[in-house]
Structures are given as structure tokens and as C-alpha cells.
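The block that comes next holds chain A.
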Amino acid sequence: SNSETTSSSPDDDGLEKTTLVVGTIPVPDSAPLQVAIDRGFFKEEGLEVKPEVVAGGAVGVQKLLGGSIDLTLGAYIGTFLAQDKGAGKFKYVADSYGAAPGAFVIMVKKDSPIKTVADLKGKKIAVNTFQSVMQLTAEVQMKVAGVTATPDQFVEKPFPDMPAALENGQVDAAAMVEPFITVESKAGGRIITDEMTGPTEDLPVAGWFTTEDTANKYPKTMAAFQRALGKAQELVANDRKIVEETLPKYTKIDAATAAVISLGSYPTSLSETRLQRVIDLMKEYGYLKTELDAKSMILPPPAS
Partner candidate 1 sequence: MLEITELVHSYGSHRVLDGVSLSVAEGELVSVVGPSGCGKSTLLRSIAGLIRPSGGQILLGGRPVDRIPDNLAIVFQDYSRSLFPWMTAANNVALPLRRRGLDRRRRREAAMAALDQVGLADAGGKYPWEMSGGMQQRVSIARALAYRPSLLLMDEPFGSVDAQTREDLEDLVLRVCAHHGMTILLITHDIDESVYVGDRVIVLTRSPARVTADLKVDLGASRDQIATRQFDEFVRLRAEVGRLVRGGSTTATTVLEQQ
Partner candidate 2 sequence: MAPREIGGRPVTHVAAHPVRSVIRALGRLWLVPVTLVAWEIATRSAAQPFFPPPSAILARMHEIWFSGPAAHLLLTDKALGDFGPSLARLFGGWLAAAVLGVLIGIAIGCSSRLADYLDPLIELGRAVPPPLLVPFFLALLKLGTPAQLATIVFGVIWPILLNTVDGTRGVDRQHLETARIFGFSAAQRLRQVILPAAMPKIFAGLRLALSLALILLVIAEIFGGTGGIGYQLLYAQRSYLYPDMWGCLVMLGLLGYLLNSAFLLLERRVLAWHRGARQTN
């Protein structure tokens, strides 16, 4: 019923809240939000969305809890970890980004002796954040290759520092994303493995979430957000060109780079079973202590 009143009269919707401050990260993951803003999807729903850059999913969690933002983009793993440790209760409102071939890889420098994943045993591996999807999937790939990763072989490094860290021998390998994969490849870096193959193929990576409180307090607003973002997600999922055009608007990735980088997938629905995969993996690798239920962390999409 709600979806019928799509435009023009926001008052009819009775939105509890018409302005949303949304945490985003300047990475390809958040392209749909930018598309929805640019194309006025939010406005059609009577929503004003103010994007605010957050430095990462963890900051997003803190800002949600501190109340300075209403929604944020965040990797599933980080949010599950936060909920597991009792930092708060969160609800995913929409999916955003998932694994696709070539978008999440482990690289080494040109003349590195490391040739296979098994060679990574005991080697220093740079990840953008400890306990992140990059680290978990690296651990998974190593296990598949028959070696066990130890926590102290991971080094936290921001993505832009990774090429230099590889070059200087600070780390032996780095788990990278675009556009840094392209950058390092140009310099001769080699891809050892795609992190998202085998057990991690198509793994969900990041989504839009809020606190349980906020979700309960503003159901109509959240539904409006879901509808608008859903439209954008749909567009983006089917047309890579749109992402390429949008990226330069909210990141410093230029159009030429945008055209060649490997992008992840933009799933159009939040799937309980997909999220449960992440939780299971996290449990298997000792990331979680308690039982988490994927279903309870999903805000169902508005009935259409």
C-alpha cells in the first residue's frame, strides 16, 4: 500500500522523519546511494538523504550509536562482530555489494618468490582492517590451500599504502580492492588468488544498516529508503556503465580507471541465507562467540 504513493505528497506518507544522514565510504560499494540521490529517487519518496563520509564500517557503527547518523554502509563482518560483542543491536536495511570475480584479490609485488596461496604461510599480509572481510577470506583461501593463518601475520594498512608496503617489504602480500588492484597490476604486481572463490564465492560484502531502535522507531522512513535505494540498486545491477559514470562523482577514481576496474556485484535483495553464510564462516574461523541469527538482523523489505 505504501509503495503506491510514490511521489509528490510526502505528507500523505506520514514519514516519521524526512531527513536521513547516511554514512558512506568513498568506494564502489556505495554507488547505488549516489545514483539514488542523483536521480532523485529519495526525493520522490519525500526523503532528503545527506551523505556523510565515514572512515570505515567501525566508525559507522560508533556514529550510529552516538546518534550523529541514521544509517550507514558497513561490511557485514564488522557489524556482526559488533553485535556479537554486545556493542549494540543492528538491522540491515538493504544489501549493497557482493563478491564478484577479480574485485577482491591477494597480490604480491613483481619479483616476489610467493607463487601460490600455500606460500603465504607465516608471511605478512596487509589487510585494510583487522577482523574484516579481507582478512576472513584470506584465512579461508589459506585453509583451502592447506595452510593455517595466524592472527599475527596480518598487518593493518590502509589500501592506498599497500603498494608502498609491498614495495618496501613491509608486507609480503596484500589483500586489495579496486582501484588499487589496477594500480598495483600496472606496476607489475601479481595476483596470487581471488579471495572470493570456492567457499567464499559470491560472498555478501557490505550493506546498509541502522540500529534496531532506529528501525523500530521510523518504519515508514526506512521503507521509503529501501524503496528508493532498491530502484537504484536495480539500475546499477544491470548496467555497469552507470557505476562508471557515478564513481568519479563521489570518489577520486577517474572515469578512465572506472572503466577498467573489476567491480563487485550489486545484489538487489537482502537474503537471509546469504547472510547466514557469512555468519557461519565467521563462526568457523573463530570470529564469533555467540549464536547470531541472520534473520533477526534483517529489516524485511516493504511489501510491494
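Basis for inclusion: all candidates are chains of the complex that A comes from, given by their letters.
Everything that follows uses one rule, which is that contacts are C-beta pairs under 8 Å (C-beta built on N, C-alpha and C of every residue); 3 or more make two chains touch, one makes a residue touch a chain; residues count from 1.
Keep in mind that this is a model prediction, so the values were computed, not measured.
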Q: Identify which of the numbered candidates 1 or 2 touches chain A in this complex.
A: 2
Q | Complex contacts: residues of chain A adjacent to candidate 2 | A | 58, 65, 81-82, 84-88, 124, 129-132, 152, 155-157, 160-161, 164-165, 168-170
